[in-house]
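Not every chain of the complex is shown here; the ones you see sit where they belong.
Going by the order they are written in, the chains are A, B and C; count residues from 1 in each one.
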Amino acid sequence: MNKKIINVAIVGVTGYGGLELLRLLHNHPTVHVVSIHNTSTDSEEISISYPHLKSMYKITPTPFDPVHIMQSADLVFFATSSGVSKDLAQPFIESNFPVIDLSGDFRLNATDYKTWYKKAPATQALLDQANYSLADFYQNDRHYIANPGCYATATLLALAPLAQQQLLDQENIIIDAKSGLSGAGKSLNLSSHFVNVNENFSMYKPNQHQHIPEITQQLKQWQPDVNHIQFTTSLLPINRGIFVSAYVKLNKQVSADTLQDIFETTYQDKPFIRIMPKDHLPNIKQVVGTNFADIGLTYNPDTKYLTIVSVIDNMIKGAAGQAIQNMNHLFNLDETTGLQLIAQYA
Amino acid sequence: MNKKIINVAIVGVTGYGGLELLRLLHNHPTVHVVSIHNTSTDSEEISISYPHLKSMYKITPTPFDPVHIMQSADLVFFATSSGVSKDLAQPFIESNFPVIDLSGDFRLNATDYKTWYKKAPATQALLDQANYSLADFYQNDRHYIANPGCYATATLLALAPLAQQQLLDQENIIIDAKSGLSGAGKSLNLSSHFVNVNENFSMYKPNQHQHIPEITQQLKQWQPDVNHIQFTTSLLPINRGIFVSAYVKLNKQVSADTLQDIFETTYQDKPFIRIMPKDHLPNIKQVVGTNFADIGLTYNPDTKYLTIVSVIDNMIKGAAGQAIQNMNHLFNLDETTGLQLIAQYA
Amino acid sequence: MNKKIINVAIVGVTGYGGLELLRLLHNHPTVHVVSIHNTSTDSEEISISYPHLKSMYKITPTPFDPVHIMQSADLVFFATSSGVSKDLAQPFIESNFPVIDLSGDFRLNATDYKTWYKKAPATQALLDQANYSLADFYQNDRHYIANPGCYATATLLALAPLAQQQLLDQENIIIDAKSGLSGAGKSLNLSSHFVNVNENFSMYKPNQHQHIPEITQQLKQWQPDVNHIQFTTSLLPINRGIFVSAYVKLNKQVSADTLQDIFETTYQDKPFIRIMPKDHLPNIKQVVGTNFADIGLTYNPDTKYLTIVSVIDNMIKGAAGQAIQNMNHLFNLDETTGLQLIAQYA
């Protein structure tokens, strides 16, 4: 293992993604957080506002200064809300400075971004310098990594084996995705008020979630005839975890055993993807707190639908953990470095 | 309104369904609970074991005695686990005595029961005396009412308008149903242990839930070419509520506005079914504590899938409330009697 | 029972207390809600913003107009936040028009209000026209009823039997009170964000909660030497319910059996107070959804501390239910009218 210390800066440190980066990087053996930045004007030591960090970090947010960051750090993480990094990233891109962007700003082309995020996009020239990088299929050749969205990660990992084998019946890809509340971030609104979430379950943005184009764009690279997916998202009354139920038909007949084989083969060298035994489905708790994606399948011969369940921790595999995994790749470390985490059983 | 008092007996009173019947019947203006029975040998006053009933009920379970029940009561509710009423119901059926059975024992024909419940069924002769009765489409002509299952109720109400119009594309009826824990009953097992349920979400019995044949049997009556549905069930970490997400294709082109009209028209005279405005979807909390089923729809022109969301309280609309609604019909009361309940907002 | 219809107006109808009044009053046999009012400018039919009310209420908030309210209604409920009714109540008080005020504005004298609420109080002249009325000890002689706070209700009911017998050791009255989130109301802040509440427990306002003076003021009326209580409040990750653990020493030796007797005797004619058998303690669920306060006690001969547990539904017994109970008293109805509610067991 490369023992050289990697100095990193984190922009947007007081959002959920930034705080999770701080937490996970604390146990990364070769990373040092040299500076943290947020978009507000907070400037007290971070453990004062975030007492869970007390005695673990003694660091104060400083104003965002790209030149200074490039002098003192080896990589910058953007853990900002959508619409922020597109305005801040240019100096890093122009300097070929390594960036891992957890936001959606560099995941789509300019047209799709405008359509789905309803905001002005970065210029296409800048976007062309970024690579969308699902860390388990890492094959990056650029310095700017657009880290995938949480729903997109869970969904793509569920469909990759079939898409890569050109097996999806593109008219019948139905995704019913559910997420814990941390996926919605820190913002205060009626839909994050405890009383509205607890003992409730609700679907939101049906057919309109901004992760849809990110998913179809990647699926298309694997299986070019896939144009659209039926995709809904719902809120689970839990803090963490994504549960994707995918119901798909195949474009030719494949036995259940062969399907199981295809999944096991696709992921046999991927340390973070665990395929359950045939007809066993994973639950959310077995991955919360980890960088794993656990996947199970069961085939219904009557309806010809294959049910695929894929579960991840939205804050780790779906955000900060995958970002670190991408960073490990970028710096030629073993991809599991700092990410060997086991879920709490109780 | 008929002011004559209806005397009822409840068998299986200490299960969740029986306790919910007690609770709801307390506010029914013309029902009196004359006797309660359970399958164990408990014989202390019910409020001793169930202190929430203190000062509301002063009644002690007595041994099950069909002759005595038929003498003292006008109707019996079976709120027993599956496999019980099939052995106890015969004297009532032979006497044409009114029964409302909340269990699954009289919902299916003998063959389907054996296949899906993996138990010996009642004789077909007895089964032929029972009527499966979705209370909102009540058209019963028998004394033995098989009250529908909770998942079946939410699913059938979501699909009825389309099936009745012969609009379902029978190859693409996908139901992703989720339920709170009370649906699984009182039994103690790993999957009902708090630590395993809380902060978790898991799918169980995919393609194998015993409500599947009940749903297809009813759908077929409406639209004969429907043979199977893709149906999965998951556990939500909440006490009550069912959320059905149905993704269906139609067998001909129908505009989104027309679909909305079809739902509104089908249910315009049904006091317990509330159709949300177009593209608005209901959440679980707006029906918990009530006998309502709230339904919303949204159409995706890209995938040609219609998403239908249907929510109910599994213990009320999915069990005890619907049983009382069926009882109201049977005794020619207004079907809403005793069931005018509003959900808690907070 | 008096069958004359009571017309009521509700001010502050879109807060939790107002919505709960609407819900409960729907089942009150002799109440009709003639008008609703809120402090914002909302003016659409209430079931549009609050779909849980659909088909149950068809009423639209109108501007607050005291003259019109006094013409069309027999009583007005203020379900407003603190600081509102003190400015709106004057015309009702001057007309001796019946008011039940769920807020804290008329519970304290002017000095205490200023100290604990940190707001300008109503004039002492107005305050003198109001009666603080714990509904289970109703002895009101004024038209303006200050309905007690939720914590105060649960605490006072736990201590009343001892205070009325002059038994409290005033130096050692320790109250550790916990409440579900609905007690904190609808406002959006970090402490009501789902992710911060769920899987958490936190104490807030130790020794500073505004219900403290309300409690000591009432205790003092029963036992004049009581000057202060040790009182802390914590947030439970649940929607509803208050659990008060009171640890008290007595100012003379009394046997555990006698203590149990004192509680049973004090409450023997109070339909909403249920005393558990000796050494049995109630839990929150047995009262949620009801107007009951359930109380249990257990004495520790080693430490000489008596533990008293008192549980209520903060939205019902602690707010809207008690308000209706007070209204029933004011209109000489049976106090249980419209409030015969049983808790959900599952």
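One rule holds for everything that comes next: contacts are C-beta pairs under 8 Å (C-beta built on N, C-alpha and C of every residue); 3 or more make two chains touch, one makes a residue touch a chain.
All figures in this text were calculated on a predicted structure; none of them were measured in a lab.
Copy number for the full complex in this structure file, with 3 chains shown: 4.
In the analysis below, only the chains that are shown with their structure count from here on.
At the interface between subunit A and subunit C, two copies of one sequence, more than half of the residue numbers in use are shared by both copies.
The chain with its Cα centroid farthest from the Cα centroid of subunit C is A.
The set of subunit A residues that touch two or more partner chains comprises 195-196, 198-199, 237-239.
Contact residues on subunit C toward subunit A in their complex (touch as defined above): 16, 181-182, 186, 188-190, 192-195, 197-199, 237-239.
Contact residues on subunit B toward subunit A in their complex (touch as defined above): 171-172, 174, 176, 178, 180, 195-196, 198-203, 206-207, 227-230, 232, 234, 236-241, 243, 245, 247, 281, 283-285, 288, 298, 300, 302-305, 307, 309, 346.
Contacts from subunit C toward subunit B in the complex involve residues 16, 19-20, 22-23, 26-27, 50-56, 182, 186, 199, 239-240, 271, 274, 276, 280, 282, 285-287, 289-290, 294, 315, 340, 342-346.
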